[in-house]
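Shown here: the complex without one of its protein chains, the others still in place.
Chain naming follows the written order as A and B, and within any one chain the residues start at number 1.
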Amino acid sequence: MSGFAALVARDLRLVWRRPGDVAVVLAFFVVATTLFPLGIGPEANVLARIAAGVLWCAALFAALLSLDRLFAADFEDGTLDLLLLAPWPLELAALAKCCAHWIVTGLPLALLAPFLGVAFGLEPGVLLALAATLLVGTPALSLIGGLAAALTLGARKSGALLALLALPLCVPTLIFGSGAVEALATGGDFGAHLAVLAALALVALATTPWAIAAALRQAGE
Amino acid sequence: MASFPLEVADLACRRGGRKVFERLSFTLGSGELLALVGRNGSGKTTLLRALALLVRPEAGSIHWQGKDVRAEPEAWRGRLAWLGHLEGLKGDLTVAENLLAAERLRGAPPAENRLDSALVAFDLPPLAARPVRTLSAGQRRRTALARVVLTQAPLWLLDEPLNALDAPAQSAFRTALKKHLAAGGLAIAATHADLGVPGRTLELA
Partner (left out) sequence: MADLHFLANPARFRRFSQRVLPSLAFATVLMLAVGLYMALIQSPPDYQQGDTVRIMFVHVPSAWLAMAGYALLAGLGASLLIWRHPLAALMARASAPVGAGFCAVCLLTGALWGRPMWGAYWVWDARLTSMLLLFFLYLGHIALSRAYDEPERGDRAAAILALVGVINLPIIKFSVDWWNTLHQPASVARLGGPSIHPSILIPLLWMAATLFLLFVLLVLLRTDTEIDRRRLENAELQA
């Protein structure tokens, strides 16, 4: 486990040295969500109706945007070889990388989303629900996106390809994430949606580290 | 059987449908150095990566003290110190941070007390607090070599260790390598230049 913690700590320290990279992702999230009222029109009831979906989609895009450097930086400077050669399971290293990514992307996105929700006219309870769904759901996005990042390591045009691979796999998370918020707003069963969302995150947690490790090994060959 | 710590038998590798080498066999004992020589593209790097299990060989076996290393890959990786053609350093971390982070990534106990001697071996103390991105190619190479020393692994796998090193740095490398071999360590190095340390040579066609 010490290697796992060391890898998370190293990645967080690297982000700390260049906080601008995270700031750009969060700025994208803010700007992208702001475009929807401008494109659709400022009608309050329409905005409140689409808010959950828009914020979830924007969070998904923001998370994916930041992912193409997740393994590429290590691949380019040779530290990926050191991870491959570390005497503990590569699956844990994959998990550590995604974990660090979530701390610097998923977590701030979830904390920022309620403030943007205010601009869409959401009720306080719904704002909390939005943050809760993003907290539970974004780990799945980091893991699935991490897999896409590992698969596209060294590929031509990896950025667009990454999104093409990750987006269909993120659909269930998106459906239940925004669905949960909508359930709360329309008197549906919020708890059931959130439980399914948590289950989806657990499935991603249980399956993707192995696939990421396999992808990293073949990238190292 | 286990008279040599490292026994490689009938190793064959294929890259992109092309045979790189085949039927490669050698043994390496405690305190021995093996220099891999051969032209560009003769498979020196591929052999090093195959030994580290980074590349899956098409055929053959690698035994360490009589045991197939593929049976316990994690234990095997723990016995390796690696220097690739890429240094494996993070530009935004300082020299000291890079070395310590690499040790921690291996799950090793805190290396602060061993850090100084590794830095001194390659004349790095004045650079210890500098971010690696501000270093020259030779200084980075020295940092990567200090990482190899810090690892304290029995088998060094080095890809062109002398690359970008000036004369004093080359001699520092020789001293470190001799010390490693004298302590019973093993080393395999792909190289174009003469390493300047007595050892066996394997020529790849």
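The rule is short, and it goes like this: a residue touches a chain if its C-beta (ideal position, glycine included) is under 8 Å from a C-beta of that chain, and two chains touch if they have at least 3 such contacts.
It should be emphasised that the depicted structure is a prediction, and the values quoted were computed from it without experimental measurement.
Undergrad: Using the touch definition up top, pick the residue from A:L26, A:L128 or A:I175 that touches the left-out chain.
TA: Residue touching the chain left out of view: A:I175.
Undergrad: Where the complex has a chain not shown, which of A:V25, A:L109, A:L165 or A:V181 is the residue touching it?
TA: Counting the whole complex, the residue in contact with the absent chain is A:L165.
Undergrad: Kindly note down the residues of subunit A that lie in touch with the hidden chain.
TA: Within subunit A, the residues touching the omitted chain are 147, 151-152, 154-158, 161, 164-165, 167-169, 171-172, 175-176, 179, 196, 200, 203, 207-208, 211, 214-215, 218-219, 221.
Here is the rule we go by: only the chains that are shown with their structure count from here on.
Undergrad: Measuring from the mean C-alpha position of subunit A to the mean C-alpha position of subunit B, what distance in angstrom results?
TA: Distance between chain centres: 37 Å.
Undergrad: Using the touch rule from the top, collect the residues of subunit B that touch subunit A in their complex.
TA: 49, 52, 54-56, 74-75, 77-78, 80, 82, 84-93, 97, 101-102, 104-107
Undergrad: Along subunit A, where are the residues that touch subunit B in the complex?
TA: Residues 2-3, 6-7, 9-10, 13-14, 17-18, 76-79, 81-89, 220-221 of subunit A touch subunit B in their complex.
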